Each structure stands twice: as C-alpha cells, then as structure tokens.
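In this view, the complex is presented without one of its protein chains, the others remaining in place.
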Amino acid sequence: MVNLDQAFFLYFAAMIVVFSIVTITRKNPVYAVMALLVVFFHVAGLYVLLNAEFIAALQVVVYAGAILVLYLFVLMLLSVPREALGAAVHRRWPVYALVGGAAAVEIALLLARSKFAQRPGPYPPDVVREVGSTQAIGTVLFTEFLYPFEVISLVLLVAMIGAIVLTKKWTPAQGGEEGR
Amino acid sequence: MTELIQPIFQTAAWVAIHAFVPAFIVMNAVLIAGAFLTYVERKVIGHIQLRPGPNRVGPLGLLQPLADGIKLLTKEDIIPAQADRFVFVIAPFFSLVPVIMAYAVIPWGEPTTIMGLLPWLRAFDGWGYIPPAWNPFPLVPEKATLVVSNLNIGVLYILAMSGLSAYGIILAGWGSNSKYALLGGLRSAAQVISYEIAMGLAIVGTLMLAGSLSLVDIVRAQESSFWYILAQPLGFLIFFISGIAETNRAPFDLPEAESEIVAGFHTEYSGMRFAFFFMAEYGAMVIISAMASILYLGGWLPLQLPIPSSVPAIGSALAGADGAVRAVNGALMAIPPIVWMLSKIGFFLFVYIWLRATFPRLRYDQLMHLGWKVMLPLGLANIFVTGLVILVKG
Partner (left out) sequence: MTIPLSWVLALSAVVFGIGVIGLLTRRNILILLMSLELILNAANINLVAFSHYLHSMRGNVIVVFTIAVAAAEAAVGLAILLSLFRNRRTVNLDEVREMKG
C-alpha cells in the first residue's frame, strides 16, 4: 500500500518521464518547450516533496521563468519557416537510442549496488522544516561555499558578455567584416 | 467496511475544508472582482475625461460587467485558419492560470471567526441527521487564517508565477500566426522579463528588513516596527513602477499599442479566449496592488498615528494632543483588518487607473532604457544602502 507521499512521488515521476519523452520526440521545438515546461514544474513539485522548497522556487523562477522563456524567444527570433523546423533525427538513431538506454540502465545498476554515507549531516528534515529551507541553504551557501558562490557569479558574467559579443551585429567600423 | 473508509473520508473532508473551500472562495472572489474592476476603470476614466462612463445597464451601470460577460460568452469563437490550433487554444490558459495561482499566498487579514460563523459550524451536527462518525463539521477550524497557504517562500512563489505570464503572451503571439500578434508577443515578453528583474531587486530591500520570505511574516514584522514604505520609499517606487510595466498597463502598454500593432498578442482572439487575457491582466493588477500593500503598507494592519509625546523632536510642543491621537488610533483600530487590506488594494488600483488616464505611452526604446538603465541600477543601489544601514544599526 502506498502512502500519500509515495502516491505524489509516483504521479510526479510518471509525468516527468512521459513529458521528457514528449520533449525529445516533438518535431516542432515550440511543443518541445511546452513539454519541457511541464517537466520543470513536476521536478519542482518533487523538490517540495523532498523538503527543498527554496530549490523548487528557484527551479520555477530560473528554469521555467527565464531559461525556457529564452528558448521561446530565440525560436521566435529565428523565424524558421515551419516546414524547415522538422527534419531530423540522426540516420543511425536506433543505435544511439540504444546507447542512451544502456547508459541509463548502467547508472541505475551502479546506484543500486552502491553504498552511501551512513553518517547523517546536521540538517535532518525536521531541522530544515523548523528553520525553513531558505535559511538552511543560505547558511551553508554563504559560509562553506562562499568562494564557489563568487566564482559562479564570474561564470555568469562571462556568459553574459559572451552572449552579447556573439549576437551583436558588428559594423565594419567596429572591426567586423562587411557588417556580417 | 466503515473502519476502512471512515479515515479516508476524514482525510478528504479535512483537505476539502482546509484547502478546497478557501481556494474556491478566493478564486471566485478574484474573478468577480476582476470583472467588476473593468466597470470601475471605465467609470473612473469616464469621470476624469468628463464623461458619465457606463450608465445603461442596471443602476449607475453596475450590471455592465454582467452584460459584457454575456456578450463575450455568446460571441462566435474564431480560430484563424493559419493558426497553430493547439498553441492558440492553450495560450489563454497559460496566461490566466499562473495569475490565479499567485493568489494562494496572499494573506487577507488576521485569523478570524468570521463573526462567530466558524464556531457555529464546528458545533453543527446536521440537526441529528448526520451520524457523528461521518460529521465533517467538527473539522472546521476555530479561527480561519485568511490565506489559502502560508508558504515560507511566498515572495519567491509570487515572483515565479509572475515570471510565467510571459508564456501566455509569447505563445498567443506565435500561435496566432499573425505578424502583429508576434511582434506584440515579443515586445511584451521582453518587457515582462526586463521589469521582473527590477521588481525582484526592489523586493529584496524589504526582505532584508523583515528577514523572511513569507508574506504573513512580513506583515507581522511591520506590526512590531513600522510600515516599510518609511524605510524603503525608493524600493516602493521601483516596485510599483515595475509592477505596472510587468502587468503591461499604461503607460507601459506597448504590447497592445492600438495605433501601432492593432491589439498586440491578442489581436486574433475573440469571445471567451479574449476574456481570459483580459481577466489575467486585471488579476495581475490586483496581485501587484496586494503585494504593494503587504510589502510596503503593512497589509491588513490599521493605520496608527505616532503618539506626539513619544516623538522626541516635537514631544513637548504637542503633548496636549496625546488624548486626541489615542482616540483616533482607537477608532482606526476598530475597523476590521480585511477592510484595511481591501482599501489599500483599492487605493493602488485607483492609482493604476489614474496613471492610465494621465500619462502618454512610452516609446519602446524609452521603456527598455528605463528598465535596464534606471530601475535596475536604482534597485541595486537600494539593496546596497539597505544593507549598509542594517550593518551600521544592527
């Protein structure tokens, strides 16, 4: 007999798997984006189930609210004729599908046979619920992980500059060839 | 048999009473209020422009929203031949559903017995007809907390939901397969994304003062100190201006600039599908107004004047007025919290409409300039200064 948490997990898992498959099989990327949105939402639900509300909110704000919108935006900007969107699975796709499936099975087997740390950390679910996952994450993020946090901001800055440089239309005066 | 089903029944009744009933009430109240807001808007703008506004249907034209609703419901449902049917049909839902979901975390007032209604319901036994084991009424809480769900990440949740509003707009623009709709959709999405950042940064100042992401806790924090508009006037301005831009309202209503791109992303929509976009826009206006009241004007807290003798600067000069101020404070206290909350929201909605009747529309480059080069740096500066003050004082 499954209890309420497990029932919710099974629902989220089923939706995630089904819509992941939908995402990679759509011909039209707009439908793929919509399916991926459903996946992200259910992953967020899963995070709430696993006591990580802050990560769930982050998932929706950043993944669904920013990254996926960017995909849609680029899709609109490209204005690819609808017929040209399709085409295209690789001609040897069954081989690759098999490779991917094998990878998944291997990971599952590997994890099933692994032993995980038995020494629990300082944040059992009750404590997290008590102080709130936001505060718990903040405490660790700004003490133990302060240096990686700063590095990540640099990564974002580089990505920002890179995106601007790549998409800017250079004029010859700015050193571009024939305005590209 | 009974032993098996009875606990399931109890759980279902508990979920119904504590989740579905509040959600149902809030959702319907919001949709009806949204419809009524269209009437208020037309009436207010009418008076500003020295016209009577709608006055034909019902007394003072009060039944106008009903007439509009009937008209929209009975209109022919047109789907353009070249449109992408699925995307075209689903886009209005993408735009309305996140707005309604956002209402789940808005607190409307103190826990209340609703004038004794809840204790009466708790004691209700169905006049003896319902067997005690199957009676769901004792599950009714003693006092109703006037919020559907007090999430401890409430502010982030609202930001997440408002971020999703871009989908309905882009998908509607793309699905219509019309150049005006697509241009309107792109403009609008760019605008929503740009101003969301400024809005998020403006809220951070308040969060630093309150030390919590829960909207209920933010109001409680203001109860024990002061309304945050006093500490965050700049944050408030950035938040409200970004909020207007975020909801695509005048003077930032470029996505639906009639004179340039017909009706923007909903050019091809008619009937109930159009009404969905309309309701989403008005629902989002109420959300921004409610957020502004909660974050900066103390939510459901009544206005309290400072007692003159406790203010060092003017203390002795006005000491005689203490009694009068106390009496006024007492009278303000007597007004129920929910009335305070609703009137604060009403005030911001009026400002929304007032702005629409007053300001001309911005040009697109001005809009982007304002968002990225004015609001964003000011928001960052606001966080920096707030942090500095907290560091020095505390």
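Quick notes on this one:
The first chain written gets the first letter, and so on, giving A and B; residue counts start at 1 in each chain.
The rule is simple: a contact is a pair of C-beta atoms (placed from the backbone, for glycine too) under 8 Å apart; a residue touches a chain by one contact, two chains touch by 3 or more.
The structure presented is a predicted model; accordingly, all values stated were derived computationally and were not measured.
In the entire assembly, the chain absent from the figure touches the shown chains A. Counting over the whole complex, subunit A has residues 3-6, 9, 13, 16-17, 20-21, 23-24, 26, 29, 32-33, 36, 39-40, 43, 46-47, 49-52, 54-55, 58-59, 62-63, 66-67, 70-71, 74-75, 77-78, 80, 84-85, 87-90, 93, 96-97, 99-101, 103-105, 107-108, 111-112, 116-117, 120-125, 128, 133, 136-137, 139-141, 144-145, 148-149, 152, 155-156, 158-160, 162-164, 166-167, 180 touching the chain that is not drawn.
Going forward, only the chains that are shown with their structure count from here on.
Within the complex formed with subunit B, the subunit A residues making contact are 30-31, 34, 37, 53-54, 56-58, 60-61, 64-66, 69, 72-73, 75-77, 132-134. On the subunit B side of its complex with subunit A, the touching residues are 84, 86-87, 90, 151-153, 156-157, 159-160, 163-164, 166-167, 170-171, 173-174, 182, 185-186, 189-190, 193, 196, 213.
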